[in-house]
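I have a structure I would like to understand better, so I am pasting it below and will then ask my questions one at a time.
Left out: one protein chain. Kept in place: all the others.
A, B and C label the chains in the order they appear, each numbered from 1.
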Amino acid sequence: MSILEVQNVNKSFGGLKALQNVNLSVEEGTIHAIIGPNGAGKSTLLNCFIGKLIPDTGTVNFNGQSLLGMKAHEINQTGVSRVFQTPEIFSDLTVYENVMIPCFAKRDGSFSLNALSRVKQEIDVHEKAEQMMEDVNMADKKDMLASSLSRGDKRRLEMAMCLAQDPQLLLLDEPTAGMARADTNNTIDLLAEIQNKRHITMAVIEHDMHVVFSLAQKISVLAQGTVIVEDLPENIKGHPKVQEAYLGGAH
Amino acid sequence: MIDKLQNNDRMLMTLFTLMVLAGPILLAPFGAGYPDLLQRFCIFGIFAIGFNILFGLTGYLSFGHAAFLGVGSYSAVWMFKLLTMNVIPALILAVVIAGLFSLLIGFISLRRSGIYFSILTLAFAQMSFSLAYSVLTPITNGETGLQLTLNDPRILDGANTTGSLPSTNFFGLTMNSTAKFDFLGMVLQFNVGFYFCAVMLILAFYLAMRIFRSPFGLMLKAIKTNQNRLNYTGVNTRPYTLAAFVISGMYAGLAGGLMACTDPLAGAERMQWTASGEVVLMTILGGAGTLLGPVLGAGFIKYFENIFSKINDNVLHSWFSFLPDGLEDLIVWVLHFFVGKGWHLTLGLLFMMVVIFLPGGLLQGASHIIDWIRGKKQSSSTQISNPNSMPAE
Amino acid sequence: MSKQLTRRGVLKSGAVVGAGLAMPTIFTSPAAAYTNEPKGGTVTLGFNVPQSGPYADEGADELRAFKLAVEHLNGGGDGGMMKTFSSKELKGNGILGKKVKYVTGDTQTKSDAARASAKSMIEKDGAVMISGGSSSGVAIAVQGLCQEAGVIFMAGLTHSNDTTGKDKKANGFRHFFNAQMSAAALAPVLEKKYGKDRKAYHLTADYTWGWSQQASIAAATEAKGWKTVNNVLTPLATTDFSSYVAPVLNSGADILVLNHYGGNMINSLTSAVQFGLRGKQVNGKDFEIVVPLYSRLMARGAGKNVKGIFGSTNWHWSLSDAGSKAFVKSFGEKYGFPPSQAAHTCYVQTLLYADACERAKTFNPCGVAEALEGFKFDGLGNGPTEYRKEDHQCFKDVLVVKGKENPTSQFDVLEVVEVTPRAQVEYKPDHTMFKGGSLGKCNPGA
Partner (left out) sequence: MDAILLQILNGLDKGSAYALIALGLTLIFGTLGVVNFAHGALFMIGAFCVVTLQRILNISTVTIDPTKTDFLGNPLKVKTPYIIEWFGEGAGMAIINWSVPLAILFAIPIMLLVGYVMERGLIKHFYKRPHADQILVTFGLAIVLQEIIKAFYGANPIPTPAPEVFRGSFDFGVLIGMAENAVIYPYWRLVYFAFSALVIAGVFAFLQFTTFGMVVRAGMADRETVGLLGINIDKRFTIMFGIAACVAGLAGVMYSPINSPNYHMGMDFLVLSFVVVVVGGMGSLPGAVLAGFTLGILESFASMNQVKGFFEAIYLPSIDQIIIYLVAIVILLVRPRGLMGRAGVMED
């Protein structure tokens, strides 16, 4: 069953057509990779999922519900979480506080004037946050300021923050960009583990073919604003259209 | 040590309460133990605590908070004029009206962030000031300020037959009654108005502490450090900032109401943007984002304004009279630029120093000194997160 | 409805019970007949003047005068106007034998700050009298405070009708003149100088003082046959008056009245002169400018622009009566330049207060107030003067001045054109512009 259904999405900026008739469907419980050369429209597409951009035409449905016109926090509340290219965390807060915030957001919704209860006494949130710290192996770092973490740990923290919300769909925007090989492998392991344990659907935008082929169960290839191929990983590798797109149609 | 105190709520609260209640005794040796200044310490403490809930937690720098203080004062004085000299209805109205007013201004201003937000609040406050100073004179009594008169109705208090203005009171306890005791050559003054304000300050401090420690407070801190992430975590930041804005507006209203309670006059100048700038100075000087800092900063600036500004050349000469004449004159000549009527200069310099060297405010400075005295060289600056970053949109 | 009534009743009875309980003995200050009764060998006066803000220079001049007055009261210096004062109670031995001490404070020309400063003088320093100030808003605010606290307020420079009009207080006294008196003094001179058939255009500072000044001068000149063409309110914060001055010439008016004070006055006058209004001819007459309230210190800021422009002032150092001469001499010798009208009124107020204490033989505000009420005196620079009992306003001659054409020094900015006698400027206490409000009863505090 497909959890995210993208149909005939078009988006242009001025004269530039960034997306043309994009169709995509992400199956529940799978890791779906979206790849493509620079400027293919990957980020534009992702931004259409999360409410940052609104497509000119077409539909984006999540669990049968249209995401168009919704604000970022509303989309998140329906169960879509996002991991950014550079980790977006609360750098002035401690690691533990970072994880608590999504727990509160999950429990209390998009706004709650919870001004008189004490954070200390929110036992359910603490249980959840402790659990998440364990899950991403960061329990020993929970009192550090988030800004003092290494890049890999920041990514890990961001992942933990997303998972703390128990999302149905996790969007990852180049989760290994700029990482050292070892960190990349750690991230792959982390994602694979999450997939195994929680069966969360993921849509990954990625450059690194190593990552894509280690994780993805399905791949969509985007070129010049359209999806040229959508298939299983093994079929993508030698696909002529894909090679053409990446090599710029070198004849 | 101060950091430790900051984290141990019960101890902090107890210590704070004791210090505030003992104010008339503790401050008398510094020449600040008289009711008016003590009341001001409390009132501006409340104002700064409230401002800190907005600026210290969310990072939104408002340059128009004095407007809410002014509105609170006007409402309270009107209550004194129309209903009763009892302070409770006046305070309730002050807080409610300031809350409504801040809801309106906040709703519009918070559509923008960064300097755009600052300028919007500044514009609203300047408009309020201009209107209060001239156009709205029937309500505000313009330049002179809204005052009580003998022929105000005061429905609940009944007819005034004494021929003199009634005093504000808390169910009969008049705000301006003072008990004086001679003690070690000082006169200790215990004033009802001060203790009323002190109780309000303690309550306000307690409430602020609860907000700091609540999930709501955590969300506000999150807004300051990364609003974008918070949006993608399913949190709608607008109502949070608006709530913080309104809460701090109500604090300002309470402070304004208390000002009217201790001195039933409301002047338009207290709404001017420089008055808003003053609360910014207080908060930063003491330490934005900390619990104690704003109270400290408020006390510091009010002490400067009321005590430092009274040091004139005569006083200076009497201090340095032990020195040879030429040297005495030289020192007095140099100092006279910085004290007395030059107190603004000293304040400006001090403020610059704090912003440049002590981003955590005087509180950070104090904890440095305490650490240094205890021989602990480790800096505590990592504990105080950078308090001054502006929110992202 | 009934619910509301009962709640109201409860609140009300609460208040009554409270009033019954009020003032348990601990809350009354120990054994003083009135606020800050001086117990030792000294008595403290509080001088509350603007030391920061736009009127700081006037404040500084007031402070000089206060210091001089204290020196004279304590027997120092040459005695100044104490020698010419018609009342001979002051002996140079302080007040009632107590040496005079003083404390100073900064009003910042804000009612809040002024009240805070005055309160600290009363509560901390034990002042029995507060004096000074350079604007009406501050004077009225501090006067109200002194009434509540039970000390005497001797107003400094305050020109608004309200100070001794609708905001008058039993503990407050004003020696300075007011907008109504300015208008009454100016109108006949203007009529004599510029004729009956004139059309006036008013620019008015948009706040209480401006309004009352405008109303007074418009009424007084209209009574002489002038027409008021237009009255434009200018925001207090205006620094560039060009857009207000520009339309004046084309409005058919041939007189411009600037109801401005301080920085506003300097800037609007400068604008008016820049537009060349004074060289123009309208309706076949020379265009003229009038500034109802002049201050020499402020006029200096406008430089040559004030030449030939009429206005009024409370006092000027070039007066040649014995009192003025004595004052100018002792002030000039001490500080090196002549005193301003603000300095004069503050000096006089201090002497008047001291004298009233001597005559009442007490510092009790009620005794002092009684001694001041209806007090007639002379020799303090303004000729025969009376503190009217009904509103605590001094009545005396008013000076009509104009900007001097050929000043000999930087202090020589104004010249006295006419001294309008007291009878012409006097008004009834229930005059429409002074109605509302009442003195109330004097409050000794404590």
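Some notes on this structure:
Here is the rule we use: a contact is a pair of C-beta atoms (placed from the backbone, for glycine too) under 8 Å apart; a residue touches a chain by one contact, two chains touch by 3 or more.
The shown structure was predicted, so the numbers you read here are calculated from the model rather than taken from an experiment.
Partners of the chain left out, restricted to shown chains and counted across the full complex, are B, C.
Within the full complex, the residue among C:G76, C:P247, C:G308 or C:G374 touching the omitted chain is C:P247. Considering the whole complex, the residue from B:M13, B:I119 or B:V187 that touches the absent chain is B:I119. Among B:F16, B:F101, B:F190 or B:W273, only B:W273 touches the chain that is left out of the view. Residue C:K304 is the one among C:K39, C:K91, C:K304 or C:K376 that touches the chain not shown.
Of the options C:P38, C:G92, C:P235 or C:G383, the residue whose C-beta touches the omitted chain is C:P235. For chain B, the residues touching the chain absent from view are 59, 61, 108, 111-116, 118-120, 122-124, 126-127, 130-131, 134-135, 273-274, 277, 280, 284, 337, 342, 344-345, 347-349, 351-352, 355-356, 359, 386, 388-393.
If you put the missing chain back, the residues of chain C touching it would be 52-58, 206, 230, 232-235, 237, 239-240, 242-244, 246-247, 249-250, 263, 266-267, 270-271, 273-276, 279-280, 282, 297-298, 300-305, 317-318, 328-329, 332-333, 337-338, 408-409, 411-412.
Please note the rule applied: only the chains that are shown with their structure count from here on.
Of all the chains, the one whose CA centre sits at the greatest distance from that of chain C is A. With centres computed from CA atoms alone, B is the chain lying nearest the middle of all the protein shown. Just count the C-beta contacts per chain pair and the biggest one is B-C.
Centre-to-centre separation between chain B and chain C, using Cα means, comes to 32 Å. Rounded to whole angstrom units, the spacing between the C-alpha centres of chain A and chain B is 45.
In whole angstrom, the spacing between the mean C-alpha positions of chain A and chain C is 73. Counting partners per residue, chain C has no residue that reaches two or more other chains.
Against chain A, the residues of chain B that register as touching in their complex are 210-211, 213-219, 221-222, 224-226, 228-237, 239-240, 243, 247, 382, 385-386, 389.
Those residues of chain A that touch chain B in the shared complex are 50, 71-74, 76-77, 81-82, 84, 88-93, 97, 100-102, 104-106, 108-120, 122, 125, 145, 161, 165. Looking at the complex, you find that chain C touches chain B at residues 8, 11-12, 14-23, 26-30, 51-52, 56, 103-106, 110-113, 115-117, 119-120, 123-124, 135-137, 140-141, 144-145, 147-148, 162, 167, 206-209, 233, 235-237, 437-438, 440-441, 443.
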